[in-house]
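First up is the structure itself, then whatever we jot down about it.
Other chains of the complex are left out, but the ones given are in their true place.
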């Protein structure tokens, strides 16, 4: 890691050493907020931010994300988590505590189109994307220069229809070695096997270059051009084993008109793709996303 | 027609008595602009506005829309048109002159949802939609009050799967009787027969309540909700005999999030639908749209 | 009031008879959320929605808006409020409970431009604006037809620089008589006196036809045209005694270009104005806005 990034991480960790997040997901019932906020109060924590949502107050699912400051959080955390177990059981919660001082490790996969990778690295350099970009993996050599310039390990792993298993074995080995928390497919133009996808549930974020569910699959800009649409879009979603069908995190569009040929659509689209992917990754890193069925709650 | 509308029309016609539009569509070749602009100059016309587009300067199709002012246009127009024939043949043009003093006659079809109808009537009342709204046709009685309040003839013609031919016979008779130039389907929830559609090529504008080609067909908001999209849209297009596949005129979207249930999506969508339809109708009335294959050029 | 509106209100009140909202504003401190949510839980209430914000967790101001469902709310409410007093004192809260069954009464002031009035009435007719539009006051007769058609009392009160006091005396009398909760200036082109404004703190919403703080004061579209801006906007704000300086509730913009003359800017602007005002009024009616100094928190 580059020195100034390491320094920035240290500073961030110091400033946020007492900041934690609690994510909960459970059947809706009276008293959940009261119980959780009381618990945090008893721990000495101050609630900084809190967002909640219920699919239906009568018999639906309840979701909450709480950000809190708690003195001596690092020392208290494991105790706190085991004490929370009791409340969690009462309300049948799925829950997790995360800590701002634990910086997530990210692997970026890319092919030949580098604009999404560049946006991520740029936001990361500027300090707006708080993650350790631990490695970049590609089936092409194009991104090597960018990676090496920023002292990020770069792995060229040829991948195509025929060597998919072999390539993924190498991927998995690297992801394990680097303790990766999040995989970002920044225009990685290879399909992942069900086996691989299954191993990283809600941990693989993809950018698809259309406004899903329009233009699922290959060559969306070409198809948008032929349909004569007046807006083109991009969609960031978690990868599941249904192609382009995973939970949508973020979408955006840009206006086009009859003068824009396929090349122009791609150019305009690149701007949309990179901002959509950038936001999705940022929200994931800040633990803002809860996956519920095939949809996302983004707090 | 209401008095103040009639008065406004008269005033508009006087102010624009010398304003014409020339639309051309032909194989691209050098000299088209020179020939057309020379022709207008020789007629004593001043070019006010001009927009052009070529699918490909080498062997493509060329489109141009010219707005001009010409003294004594009314007297000159038929002569002008016949003289233009020569240039038109030289370049194998499809062409048309239209005149601002000829106000188009519009029929609006509507069912039970009135927001699109209301937007059109509102824009029309405010003078922003320059057309004679000659009649409103509906398969329900809901719009009668709105129509009668504005002294627009209202025809209740029950329509459903079983009486389609019979209903359309009545429609055709009315459209003929009122000399209709444009049919607007302002959330008219009945499918038109191929026979009917064929009779009005590029003269029927529909609003579909999704961002096409996503969610073609019925219940788009319900399906958008279940897919968990982060943007919902609306599309205005000319009606062809392929359901929701006609040339797109205009599209727009609005941001939504996980809190928005189907009812909310519909509510937000109504705002998008009405503005998208309003723009499409306005552009059609101003002769800004040229249909080319299954796409539109909007000047 | 028209029958179908009255019916809709009744239905709404029945469906929401147990729905309440709690708004709090106090110095930030640990335990506020825990105390408030515990209190509601003890009352038998289920929290449906909750949003909070703190200007600064260390020594700042804390804001929260909680929506809850509580069986037999009507019977419990006064008791609940007096019991809450204790918590309120502990944390030095400013607070209020509001109840969905208490429909707010609104007075709309308008001059000659009717687009904002129409948008409000339309949203209100469609059921999207939940308020009793108790009366319309104007210094012109233009809006009378709209008002009477919808059976809303209309008062023509001439107002100008010279009779300001006299006119406002009539206004106040009417506002009192009708028990008005909210005053909406829907393009009412008269300045209100400090005396009048003081009487209705954070209860008067205005729409200004520019993107404030650009083009404060008169003729913003003319000035926008001369400055050559590429976007025009509108701003909805609470009225204070500093012209166009009150707390901003909502703003939006629309793209324009060199071809748009002042008339076009006004036309485009009308669409922005009406949607911005519509949202601001809706948020106020739903008790989503807390004024803090000269800014708003919109939950």
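Labels A, B and C are assigned to the chains in the order they are written; within every chain, residues are numbered from 1.
The definition used in the following text is that contacts are C-beta pairs under 8 Å (C-beta built on N, C-alpha and C of every residue); 3 or more make two chains touch, one makes a residue touch a chain.
Just so we're clear, the structure is a prediction, and the values are computed from it rather than from any experiment.
Of the identical protein chains in this complex, 3 are displayed in place, while the full assembly in this structure file contains 4 copies of the same sequence.
In this section, only the chains that are shown with their structure count from here on.
If you sketch which chains touch which, every chain touches every other chain without exception. If each chain is reduced to the average of its C-alpha atoms, the one that sits nearest the average of all protein C-alpha atoms is C.
Once the centre of each chain is set as its mean CA position, chain A and chain C turn out to be 38 Å apart.
Taking the mean of the C-alpha atoms as each chain's centre, chain A and chain B sit 43 Å apart.
Among the residues of chain C, none is found touching two or more other chains.
Taken together, the chain C residues at the contact with chain A in this complex read 28-34, 37-38, 40-41, 44-52, 54, 57, 69.
Chain C contributes residues 115, 118, 122, 126, 128, 149, 267, 270-271, 275 to its touches with chain B in the complex. Within the complex, the chain B residues that touch chain A are 53, 211-215, 227-231, 233, 247-253, 257-259, 294-298.
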